[in-house]
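Note that one protein chain is taken out, while the other chains of the complex remain in position.
Presenting chain A:
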Amino acid sequence: MAGRGKLIAVIGDEDTVTGFLLGGIGELNKNRHPNFLVVEKDTTINEIEDTFRQLLNRDDIGIVLINQYIAEMVRHALDAHQRSIPAVLEIPSKDHPYDAAKDSILRRAKGMFTAEDLR
């Protein structure tokens, strides 16, 4: 079990999560929290943030996929994440196309070239 590798988690809207779960990354059993969260209109920011932090603290997760508009809601938590595992990857959503200027990692790379600390 330990040798099989780490999981891919996803936090996103219904379509994103359904799509990636269709690809085969979902884990749901009674022993552990699920590795996905469907964010709907009535999902609170606290819930998203709690789930995000929980996923980051788990040592069996390698990647966290998150829609960029959701990442914006919890930007402070993303920017505070320094470790390379789990890696956080921002993906677009249907209503919000990908904007490289908002991506935490690319902002840090850009920050190497300006005086501001963009974290």
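Note that contacts are C-beta pairs under 8 Å (C-beta built on N, C-alpha and C of every residue); 3 or more make two chains touch, one makes a residue touch a chain; residues count from 1.
Simple rule for what comes next: contacts and distances are computed from a predicted model.
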Missing subunit (named according to UniProt) among the choices "Myotubularin related protein 9", "Septin", "Immediate early response gene 5 protein-like" or "Vacuolar ATPase assembly protein VMA22": "Vacuolar ATPase assembly protein VMA22"
Residues of chain A (touch criterion as defined above) contacting the omitted chain: 1, 3-8, 14-30, 34-35, 38, 62-63, 65, 84-85, 87, 89, 91-92, 94, 98, 100, 105-106, 108-109, 111-115
